[in-house]
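A single protein chain has been removed from this complex, and every other one stays in its place.
All chains are identified by letter, namely A and B, in their written order; residue positions are counted from 1 within each chain.
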Amino acid sequence: MSTAVVTVNKGVFSGFNLRQKTLLIIGFTSLLLLAIVISSVSFGEESLHTNFGSKNLNPSPEHPFGTDWMGRDMFIRTLEGLGSSILIGAFASTISTILAIVLGLLSSAGKIADSFISWLVDLFLSIPHLLLIILISIGFGGGATGVIIGVALTHWTGLTRVVRAEIKQLKTQEYIHISRNLGKSKWWIATKHILPHLIPQILLGTILMFPHAILHEASATFLGFGLSPHEPAIGIILSESMKYLSAGYWWLAFFPGLSLLIVVLAFDMIGENLGKLMDPKNAHE
Amino acid sequence: MLDNEKIAGFIGKKILRLISLLVIVCFVSFMLIQYSPIDPVRAYIGEMPVSAEHKAKLEEYWGVNTPPQEKFLNWAGDALKGNFGISLIYRIPVTDVIKERFTASLALMAASWLFSGILGFILGIVAGMKKGTWIDKAIKTYCYVLAATPTFWLALILLMVFSVYLGWFPIGLSVPIGVTAENVTFLDWFLRLILPALTLSLLGVAQIALFTREKLIEVLSSDYVLFAKARGEKGLDLVLRHGIRNVALPAITLQFLGFSELFGGTVLVEQVFSYPGIGQAAVAAGLRSDVPLLLGIVIVSACFVFFGNAIADLIYQFVDPRIKQQEASI
Partner (left out) sequence: MGNMGNKTEINAKGKKETEALLKVEDLSLSFIQYASGLRQTELKVICNLSIEAYRGEILAVVGSSGSGKSLLAHAILGILPSNAKLDVKMEYNGKKLTQEIKEEIRGKEIALIPQATTYLDPLMRISNQVIGCVEEKNEGLMKKVQREVFQRYDLKPDVDRMFPHELSGGMTRRVLVSTAVMSSAKLIIADEPTPGLDEKTLNETLSYFKDMANKGCAVILITHDIEAALKISDKIAIFYAGTVLEVANVEDFKNNGENLRHPYTRALWNALPQNNFQAIKGHQPMQDEVIDGCIFYERCSKKNELCSKGIPQFKSINGGVVRCNNVS
């Protein structure tokens, strides 16, 4: 009949319990992403100077990711590309989250609003996501703006469903009924009672949106819809690298893509572990 | 009520839904492109030198001066008759382009859909059975990494390894040099199909494997598996008897719901491997403002996704005996 805090652990992280381990992973990956953004912003123009004397070099200690056909250092180009990917991801996720909150709350306003929101979600899901981004980006004039808007306007569907379901569940709670009987307005209930409960869910949803947004931006850019060739972007780097594949310059594609994979994985891990902290039901598995 | 009658009702409802969906999708896409700052005439002309007279003719053909609503109605009227216009890039009717391209893409998608489904299901079952062991961890890691992998990057890597380095497959080029499209043999076509299909399959495995694993773990901790264990069933027999039976339907349903992502993956993979499918056509149409073709592809892709969802629904409502029973009792 006692509750005791027990530490049981094996393997690499011995000495840490699951809680510390989870927090450690979250901390470490966040730091990594922050470092990428900061370094990409702090690199100036001059660090990407063209130097035809050192073009198409294999990876070496001096140029860990090699150099391209203009002698630019691929490591710095990759970092800059990742930085802009993360920033675009952040922007798109923020917009999509705001849309999701507004639409989710709206869906609780009434039956008609609710079925309209569901219909809107179905509509957005009816066209393959990448095609939808392409369509929207064309609608907004293409280029970087077009793709960023396209990515930002298409990632809200999942979180909207979560918010909608969560509100439905909250509305059956006793204290909401009491507030309503006390004559509180819908707006008051929504902001004072419902929103605070949704915040953890929304935070998690936003973080889990990041990797999708980043991958979609990179894909659209790779296909040629997004950023223009002189702007730093992983999609651009990889689509350029295609021209040099048969020449055997493997590093042009390998490292930038791998770095993108690691960034996406880092966001996934943060989301996953935050989720575990919030809902520990299955943690012992 | 007879099952056949119910299925007929179901299909009827679905068709109505599809029609209403298509009307909206067409309208929204059409307007999106209409109000785009991109000028279709400029896009069409491109680098060609044209006279002002010719340009005016083109503008008339494109209806630059007619109001968008009217243009939409014109287009929709033609579309209803099966005429989606002439593709600007390929200079043949849009329907012909789509027919040819979509067939090629279907082969690619079907191959990777089947392969990723089967492989993913098996991996998921193995991981779920061996939960917590190194096999489970290896499969889980593989899936997480794949889920984070950019499709086009994996395609590039496979292209580098198998085409450039090992030289097993042709690089890019949709048709071998000196061979006209009609003379492409089945073998040529098959060789071109392998790498794109492999890329899509490897990526498609992740979702279905993780889902199957979760579902199997859920089933294995259910009361009925507990009871089966209490009655002496164990190991592989237990998983085969109760696990697969209860996991298969949801997994197949999920695989059908994945048509949208499959299509997106195809677009990227076709681009890297220069596979002459609908994805490549969509990118070309988008980049070069081939409005009729782009609209046609949007419609076809919406139908494709809808078809997958409808089959998933059908399985859910008519194959699972539990649901069947609930319906009957209502």
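As a working rule, contacts are C-beta pairs under 8 Å (C-beta built on N, C-alpha and C of every residue); 3 or more make two chains touch, one makes a residue touch a chain.
What you see is a predicted model, and the numbers here were worked out from it, not measured in a lab.
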Among A:Asn17, A:Ser42 or A:Ser60, which residue is in contact with the omitted chain in the full complex? A:Asn17
Which one, B:Ala228, B:Leu257 or B:Leu287, makes contact with the chain that was left out? B:Ala228
For subunit A, which residues lie in contact with the unshown chain of the complex? 1-8, 17-19, 22, 276-278, 280, 283-285
Listed in rising order, the subunit B residues that touch the chain left out are 132, 221-224, 226-234, 237-238, 241-242, 245-246, 320-322, 325-326
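Methods note: only the chains that are shown with their structure count from here on.
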When the C-alpha atoms of subunit A and subunit B are each averaged to a single point, how far apart are the two points in Å? 23
Per the contact definition, I'd like the list of subunit B residues that touch subunit A in the complex. 21, 24-25, 28-29, 32-33, 35-38, 131-132, 144-145, 147-153, 156-157, 159-160, 164-165, 171, 217, 260-261, 263-264, 267-268, 271-272, 282-283, 286-287, 289, 294, 297-298, 301-302, 305-306
Where on subunit A is subunit B touching in the complex? 122-123, 125-131, 134-136, 138-142, 211, 215, 218-219, 222-225, 234, 238, 241-242, 245-246, 248, 250, 253-254, 257-258, 260-261, 264-265, 268, 285
